[in-house]
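All protein chains of the complex are present and in place, except for one that has been dropped.
Let's look at chain A:
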Amino acid sequence: MNIYRVGWLAKLLALITMGFLMLPLAAVIPVSFTGKRYLSMPEGDWSLRHYIALFNSSEWIGSIMNSAIVAISAALLATLLSTAFVIAVWYRNNQWTRWLIGLCMLPLIVPPVVSAMVLYFMTTNVSHIAPSLGYDSLPGVILAHTLLIVPFGVINMLVAISRVDRRIELAARNLGAGLWQTTWMVLLPNLRLSMLTTFLLCFILSWEEIAVTLFITSWEVITLPRQIWSGLRDNVDPVVAAISTLLIILTLTLLFLRMAIQGWRAGQQHP
């Protein structure tokens, strides 16, 4: 029983904060339906012209495709890497693995600009040897994003694997399962849902990444955030409002999906 009640002041503050956070979102949605050629509130002239423009523009579609390729690949890589990492840490579980976990978290405390600069030098150097992997290339961006989002994946997977009862590993070994069988038949099935939520998290992080992307791409690989950024700089086109609306919908969908998965798992209690 919780004996603390939420007072009216706290409720009011929460509402104001929420309103403050939501207002830009609420504004951008009607703006995307304006009939005019510049950013403005629609005054009876609702129209879908900016959405049509969006889907007819090869630049916008191209950037969406680029972002999708980058985000899906980076999220896949990050999920696989972090899963493999936490499984190894789980089996070993000693002094060294604790250091390794700390090492993995390092990118989190480095300021993004520093990461961006380092990755800029790295990709340009790689370009000398293999241009298709380095600066302003899809694989380059994918690798850079993977690097940035792996720590988040590791955190998510560490939480998940710490919930696995260690005794089931002993039980599996006692029942004749080797390392691979234990991993495939016991560990991974218990991590399946967490791998999915890790993937979704990593996807969102890569999908909206801009800081590092600005440093390591120029004109070959234009991701969606980058396209929005340049769209805003050159001319303020309501297409930006349209794409923002679509992004809000996509992000909300992914978040709800993640919550639904977690809720479903909470329902399946462990013995």
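As a working rule, contacts are C-beta pairs under 8 Å (C-beta built on N, C-alpha and C of every residue); 3 or more make two chains touch, one makes a residue touch a chain; residues count from 1.
Following the convention adopted for this analysis, contacts and distances are computed from a predicted model.
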Candidate names "ABC transporter ATP-binding protein", "Dinitrogenase iron-molybdenum cofactor biosynthesis protein", "Carbon-monoxide dehydrogenase small subunit" or "NADH-quinone oxidoreductase subunit H"; UniProt protein name, chain not shown: "ABC transporter ATP-binding protein"
Residue of A:A177, A:I210, A:L247 or A:I261 in touch with the missing chain, whole complex considered: A:A177
Contacting the left-out chain in the complete assembly, out of A:V118, A:I168, A:L214 or A:I261: A:I168
Footprint left on chain A by the chain that the document does not show: 165, 167-168, 170-178, 181, 185-186, 189-190, 268-271
